[in-house]
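Supplied in structure tokens, the structure appears directly below.
Just one protein chain is left out here, and the rest sit where they should.
Lettered A and B in written order, each chain numbered from 1.
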Amino acid sequence: MSPLVATVFLALFVTGFGFLLVFVASILGPKTNQSKVKKMAYECGLTSDGADRSKIPVKFYLTAILFILFDIEIIFLYPWAVAYQDYVSEGAGWFIFSSMFVFVLIFIFGLFWEIKSNALEWE
Amino acid sequence: MANNPIVFFPLAFVIAVAALGVLLASNPIFSALFLVLSMVCLGFMFLAMGAFFLGGVQLAVYAGAVTVLFVMVLMLFDLKDNANPIAKGLLSRFLKVSSIGVFVGLITGAVSLTKYYPVPVKAADPSSMESTRVLAVGLFRDYVFAFEILGVLLLVIAIGVVSVSRIKGGTHDRA
Partner (left out) sequence: MDAMYIGIEIIKMVVIFLLMVQLVPILVWIERRGSAFIQNRFGPNRVGPLGLVQLLADAVKFAFKEEFIPGGSYKFLFLLAPVVALIPGVLAFAAIPLGAPFSLEPFEMFGNTWGPYDLKLQGYDYGIGIVFVLGVSSLAAYSLLMAGWGSANKYSLFGALRASAQMISYELGLGLSLVGILLLYGTFSFNEMIAIQDGPLTFMFMGKETIIPFLPNWGIFYQPLGAILFFVSVFAESNRLPFDLPEAEAELVAGYHTEYGGLKMNMFYIGEYGHMMVASALMATFYFGGYNLPFVTPEAINEMFTGMGFAFNGASLMTTLVSHLILMTKVFLFLWIFIWVRWTLPRFRYDQLMDLGWKTILPWALANTVITAFVVVLMRGA
């Protein structure tokens, strides 16, 4: 039996269990008494005046994009790491080290440029 | 394992339904969440077909980074439902219908030209690391130059993103 069937079964089982818990909680509680005041969003007791979306902070977007780029780099490092010892025992150790070193150097340059130019400032 | 129908068809069905959901959902956030579902199921499909490392990468990078970006950015914007869903006008309607026709024709052609005989596929052993080692050899010996160019490309993307966010006249102008 392939392990994928086990994975999908576990995911579906957990989802079903979760929905069961939510359903049980909704049945067991006392009858809700939904008043208009109760349904308002909780903002430390002050009345809300809606969300101001005129100025959207761009730092979330920058953080996510930089995360994607560095995640891709890490994904390249993974097969390199597991094949490293094979290359070393074959005698091609310095070649494989230097090829990845150049790649990592490009990334270190990118990271230091980001830090220097304060792209990741969260004041 | 790819020719194991009990694994393939339900996953393919879920992917197709999720993809339709991306197009047809009225709220953009629901579209993005359907996209997440299809990416996750696509990762599972890779795992089912024996591309284990690629399945893990799909889950980690696509479903775990790219669609997180989509969902985060969509949540920052306060888009109303059905914000301008269908453009009006004769030309746009013609383009829509004709593009649908082209796609349907392509799919029909692909399905009718497929030969249905079972291809004996050696089921890959999930506990082995063979496929990853083959990938590593290909990447770092045969195509090492392309790999370095890819690093430079990613650097260009990083610098470009930061520069565009500081464009003259924008909110984060550093002039």
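Heads up, the rule we're going with is that contacts are C-beta pairs under 8 Å (C-beta built on N, C-alpha and C of every residue); 3 or more make two chains touch, one makes a residue touch a chain.
None of these values were measured; they are calculated from a predicted model.
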Omitted chain's touching partners, listed by label: A, B
Touch list for chain B against the chain that is not drawn: 27, 29, 33, 36, 40, 43, 47, 52-53, 55-60, 63-65, 68, 71-72, 75-76, 125-129, 132
Absent-chain interface as seen on chain A, which is shown: 1, 3-4, 6-7, 9-11, 13-15, 17-19, 21-22, 24-26, 28-30, 32, 34, 36, 38-44, 48, 51, 59-60, 63-64, 66-67, 70-71, 74, 77-78, 81-86, 88-89, 91, 93-94, 97, 100-101, 104, 107-108, 111, 114-115, 120-123
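Keep in mind that, in the parts below, only the chains that are shown with their structure count from here on.
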Computed distance of Cα centres, chain B from chain A, in Å: 17
Touch list for chain B against partner chain A, complex: 1, 4, 6-7, 11, 44, 47-48, 53, 57, 60-61, 64-66, 68-69, 72-73, 76-78, 123, 126, 129, 132-133, 135-137, 139-141, 144, 147-148, 150-152, 154-155, 157-159, 161-162, 165, 171-172
Chain B contact footprint on chain A (complex, rising order): 2-5, 7-8, 51, 53, 55-58, 60-62, 64-69, 71-73, 75-76, 78-80, 82-83, 86-87, 92, 96, 99-100, 102-103, 106-107, 109-110, 113-114, 117, 119
